[in-house]
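With one protein chain held back, the other chains of the complex are shown just where they sit.
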Amino acid sequence: MESSVPCAATVSDGIAAAGLPAMRPRRRLRGLTLLALVLALLPLGFVNDYVADVAVLIALNAIVCVGLNLLIGYAGQISLGHAGFFGLGAYGSALLATHAGVPPLAALLAATALVGVLAALVGGPILRLKGHYLAMATLGLGIIVSIVITTEDRLTGGPDGMAVPPLTIAGFVVQGERAWYWILAGCLLAAVWLAQNLIASPTGRALRALHTSEVAAELAGVDSARHKLIVFVISALFAAFAGGLAAFHAGFVTPAKASFLHSIELVTMVVFGGMASTFGAVVGAAVLTLLPQLLTALKDYEMVVFGALLMATMIFFPRGIVPTLSALWQRWRR
Amino acid sequence: MNFRLAAGKLVRAGAIAAAVALPVTSWSADEPLRVGAFLSVTGPAAFLGDPEQKTLEMLVERINATGGVAGRKLQLFVYDDAGDAEKARTFTKRLLEQDKVDFLVGGSTTGATMAAIPLAEQSGTPFISLAGAVGIVEPVRKWVFKTPHTDRMACERIFTDMRERKLTKLALISGTGGFDKSMRAECLKVVGKYGIEIVADESYGAADTDMTAQLTKIKATPGVQAVLNAGFGQGPAIVTRNYRQLGLTPALYQSHGVASKEFVRLSGDAAEGVRLPAPALLVAELLADNDPQKPVVVAYKRDYEARYKSEVSAFGGYAYDGLMLAVDALRRAGSADRARLRDALEGTRGYVGTSGVVNMSNTDHMGLDLSAFRILEVRGGNWVIIR
Amino acid sequence: MGSQALQFLAAGLTSGSIYALVALGFSIVFLASRVINFAQGEFVMIGGMAASSLVSVGMPLAAAMAIAVAIAAAVGLVLEKLAIERASRADVTTLVIITIGASMLLRGIAQIVWGKGIRSLPPISGEQPIAIGGATILPQSLWVLGTTIAIVAALSWFFGRTRLGRAMLATAHNRLAAQLVGIDVKLVLFASFGLAAALGAVAGMLIAPIGFTSYDTGVMLGLKGFAAAILGGIGNFHGAIFGGLLLGLLESLGAGFVSSAYKDAIAFVVLLGVLFVRPDGILGALRSDRV
Partner (left out) sequence: MTTLVVRELGCSFGGVHAVAGLSFEIAPGTVHSIIGPNGAGKTTLLNLLTGVYVPTSGSIRFGAHELTGQPPHRYAAAGIARTFQNLQIFFNMSALENVMTGRHRLERTGLLAAMLHTPRLARAEAECRERALEWLRFLELGDAAERDADTLPYGALKRLEIARALAGEPQLLLLDEPAAGLNPSEALGIAALIRRVAATGTTVVLVEHNMRLVMEVSDHILVLDHGKRLAEGSAEQIRSDARVIEAYLGAASEAHAAGEASADA
């Protein structure tokens, strides 16, 4: 039953030890460089601004999903309220830029930071909850945010939403889908880079540890409460930043962005693409943002086909698209 | 562990390529006129978008059957934005950039309309909105028109009726949807002009099943003479039933959002005595024979109910006017050139639609006046014209 | 003031008993599978819509209700067999997403089959409101409340006295141990989805006369039912009732005494407060993680 234990491999120690660390960084960046390549080549396929617009929406959702994947996939903390942070980032940026006259870029960064602070304050007590209770608490948080946005219509324009001034960076007004695409592609690359770095660091390992056994992680010295809060705030910052960008890109924002249906949509993208897989989050966001655009021809049958596709994928790819495909790729390559 | 990249990228690239390969329609000899529509066919505003889509499809078929507009057939592109403003914006971009439509008829909700306006304005495409908010055409926007009465007009029509009935103390109860809150806001702006005082201001959730708590607060408010419920969908029907359940006596007004037989059927006999402003469409048969709108509304009502086996609603009427105004303008402009079509739309005079007689101008991109609204009352399970 | 507060209580009981009935469906599926079934709201919708469409073609109310429950139960069983059972090895999050897909599928089918219109059902015993000390309540609300209590009594008997019931409880407490003593865990999960669907349908039919029904009423009812189940303690029947009634009262009292615009927000703030004090819901839940 017990594996045959070879005597300590003295000879190859030196080589293996020396070889191992050097090889790892090059492999880690390979994924990032390929994503950069894809993002660079994509505009060749932009037949018109509409396709570019869809690509921008995919990048926006992908940024949120990469952050959310850290929380759900790696740290195992379910959140059904991240559209609330997305909405706060959007409305925060819009309100600061319009009513407070703050320059758009500063408004975006300030709103994101404020949402981070809010996430830190709220995260403490909420993250003591586990599993479905945590899901409900975050769902409730998101709903409270969307109700406040809808009800304070003097400030936010209520359910009909509000207009958002254009984004200016260093004096240049960001206009045109292509300009927006390059900005979002850059932000997505940065998001993936930050996420990958975090995962491959002691903090990343601590998060993965507390996902499977919180007590064993604690006994390894991991302050699980603090680490859960860290990843909760980081994912909230990703969502708020993407929310702000989305508001400036669309030039308009409605409370639907903060609704619990949007939260569920984001979690579905993460699980669909593959939990504990940064590229899974990107693929999940891409497929589930693109699908509604492709299924419009089905008119009344769109929801039926979308629901069926979602169920079929989760049944046959239970760990999500990318982990399942990469496992097949491993088995096929060997 | 995390070089699972290659597989991920394959799927991603494939998905984007598929989007590019979307069918771009081929150009036939005399190119068809392309009508672009984005409607809330599903979701919370399905109550608006569903009849709108059916009406547009019915009209396009009929127009093409009779030789199209000046010999050119109409090609309809319809997308369902499910009441979500971002989807509406993306589909508008798709209509303008991919489908290259000549003009837009759509925007069931105010949120969807406001999200699409910047795109219509930048691309210089005439856009006829089907949403209620007055803010769509105030301030006037060059390329943006709208067919439904504004919610402000509905409030004013109700307040004139209240003034005649010497009712001066009004309680408001409204839903949290876009339509509901926009009407509430407009009513609050103009109520002062009519010497009417708002004594209570309650609201309820879109999917609530019981409003007796809010109505009880109104019942306890001293001196309430009338109650106005701004909303559409099932909310107002529940409010009406709860109203009778609590034995409230003040006059109950609903909004043009529920101007349909379905509201009466759902509310049952609790709707007895309820008044609301509505376009002539709802009482087509009861119109006086010399009423200019009678032939138009009776014809539309007959065709719609024959084809779809369900009662006509004011929202279907807005879509009818939206398309027919454009067709009328196209015939007058004699070309699909956007600027000429826009000028023709702005020059619409005396057009008889289901919502009323339309007289547009460069300062009024809706062209309806208070007379377009009739005050109706429910008597014996049916609408009756009061004024 | 007294009758006003009484009416708020009546309003709270009306919507509260509806939430309680929906919460029961969540608890039963959670008991057997640890999964929160996001399609539970759709089972409620199917009950209401099926009964309403059958009545509109002239079928007597009682027959229409029975058939509607059968239809919903069949849908629940098919959903469990084709989807949940095939993915039984997947972790809970994946199963939850499957139920989200199922809720969209069912909503799409309902939209095609029954259209988008709003429907209603005739109340069981008329619409004459009953006056209780200045406050009035619809008889239908009493039917909802009464049925909820009757169902909980039946469930307590079912889970206490019958073989299948005890098997379900055993599976809930320890899936492995249940299998070891010969309980067919697959059958238990199958039966629990059928039971939850049937319960959802009953809720849908009782709610329709009060709050109407349409192809997408399942979404909000599902959310409120889930919140009620968590508030009371997921997996606990008495918790489902207590949580449902409390949520209904929180909303109506919030609307009555604080602000009707913020009533839902108030209810969720209190829910969060309760969860911070009692992380397993008010009546506690099955705690099974020991080191």
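The first chain written gets the first letter, and so on, giving A, B and C; residue counts start at 1 in each chain.
FYI, a contact is a pair of C-beta atoms (placed from the backbone, for glycine too) under 8 Å apart; a residue touches a chain by one contact, two chains touch by 3 or more.
No experiment lies behind these values; they were computed from the predicted model shown.
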{"item": "Option from A:Thr33, A:Gln175 or A:Asn197 whose C-beta touches the chain left out", "value": "A:Asn197"}
{"item": "Selected from A:Leu167, A:Leu188, A:Ala209 or A:Val270 as touching the chain missing from the view", "value": "A:Ala209"}
{"item": "Touch residues of chain A, complete complex, unshown partner", "value": "1-3, 5-9, 13, 16-17, 20-21, 25, 194, 197-198, 200-206, 208-209, 211-213, 215-225, 230, 276"}
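We adopt the following convention: only the chains that are shown with their structure count from here on.
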{"item": "Distance from the mean Cα position of chain B to that of chain A, given in whole angstrom", "value": "37"}
{"item": "Chain centre separation (chain A, chain C; CA means) in Å", "value": "32"}
{"item": "Of all residues in chain C, the ones touching two or more other chains", "value": "111, 219, 261, 264"}
{"item": "Interface hub residues of chain B, defined as touching at least two other chains", "value": "41-42, 176"}
{"item": "Complex interface listing, chain B residues touching chain A", "value": "2-13, 15-20, 22, 24, 41-42, 78-80, 83-87, 89-91, 93-94, 96-98, 109-111, 114-115, 118, 133, 135, 176-178, 180-182, 185"}
{"item": "Sites on chain C touched by chain A in the complex", "value": "30, 36, 38, 83, 86-87, 89-94, 97-98, 100-109, 111-112, 219, 223, 226-227, 230, 234, 261-262, 264-265, 268-269, 271-272, 275-276, 279-281, 291"}
{"item": "Residues on chain A engaged by chain C in the complex (per definition of touch)", "value": "72, 78, 125-126, 128-133, 135-137, 139-141, 143-144, 147-148, 151, 215, 260-261, 264, 267-268, 271-272, 275, 300-311, 314-315, 318-320"}
